[in-house]
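Below: one structure, written as structure tokens.
Up next is chain A:
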Amino acid sequence: MVEFTLWDILRNLLLAARWTVGLSLIAFIGGGLVGFALLIARLTPSQGAHRLVGLYIQLFQGTPLLIQLFLAYFGLALFGIQTSAWTAATLALTAYTSAFLSEIWFGCVASVPRGQWEAARSLALTFGEQLRHVILPQALNIAIPPTVGFLVQVIKGTALASVIGFVELTKAGGMITNATFRPFTVYAAVALIYFALCYPISLTARALERTLHAAHR
Partner candidate 1 sequence: MPPIVEIAALYKSFGETQVLRGVDLNVEPGEVIAIIGRSGSGKSTLLRCINGLERFDSGAILIRNKQIDHDRAAAMRELRQQVGMIFQSFNLFPHLSVGRNIMLAPRLVKKRAARQGEEQARALLARVGLEEKFDAMPDRLSGGQQQRVAIARALAMEPAVLLCDEITSALDPELVGEVLRVVERLASDGMTLMMVTHEIGFARKIADRLVFMHQGKVHEMGPPEELFANPKTSELRQFLSSLHN
Partner candidate 2 sequence: MVNLDFGTILVDWRMLAKGVAWTLRLTTASATGGLALGIGCAWARIHGPVWLKAVTGAYVELFRNTPFIVQLFFIFFGLPAAGFRLSPETASILAMVVNLGAYATEIIRAGIEATPRGQVEAALSLALSPVQTFFHVVLPPALRKIWPALVSQIIIVMLGSSVCGQISTEELSFAANLIQSRNFRAFEAFIVAALIYLALSIVLRRLLNWLGPRFLFGD
């Protein structure tokens, strides 16, 4: 039987962790862009747009991420598109992130006082100008801490991609456990690597909350 050292285990896990980081960043950035578009849609006067975006968010917040991943994986195949676990995971996580970020950001915009909108409108600014020069800059400060905090949720979400076969950190953990028969050590190491990724980000979000929030109040 082949003997695996702790370092062998760690090395393989860290290599797989690159995929975790990659998927997280793509989903976060992609989800941010889509989420921003959804935010703008929700801020237009169109009631129809409000309802559609609201429904979209309700769907993603009211169903498990795991089911969303399954639907992306099997759904794409159904419509004849070539699906790898990577494609499905990226699609599902991007959509998931876009819904949550859009909701977070909408809350931040909503907390900008009504008077700001009225003042901007009274100065004959167009809707786009109101957003760009008056509302969004103020909402930005409030939005940064929870947005940074959500990155942690995305990283944790990538772990579920393992279930549809994507080889990231958690899947690697499963595979290495099967090879080494040391589940305690392997999953402890997996947890610690996730912790090393997420904890600094959590701390940053908290620090940002303190500095930005204090300045805002």
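Note that a residue touches a chain if its C-beta (ideal position, glycine included) is under 8 Å from a C-beta of that chain, and two chains touch if they have at least 3 such contacts; residues count from 1.
A quick word on the picks: all candidates are chains of the complex that A comes from, given by their letters.
What you are looking at is a predicted structure, and each value in this text was computed from that prediction instead of being measured.
Chemist: Have a look at 1 or 2 and point out the one touching chain A within this complex.
Modeler: Candidate 2 is the one in contact with chain A.
Chemist: Quick check: in the complex, which residue numbers of chain A touch candidate 2?
Modeler: Chain A reaches candidate 2 through residues 58-59, 61-68, 70-71, 74-75, 78-79, 152, 155-157, 159-160, 162-163, 170, 173-174, 177, 182-184, 186-188, 190-191, 194-195, 198-199, 202.
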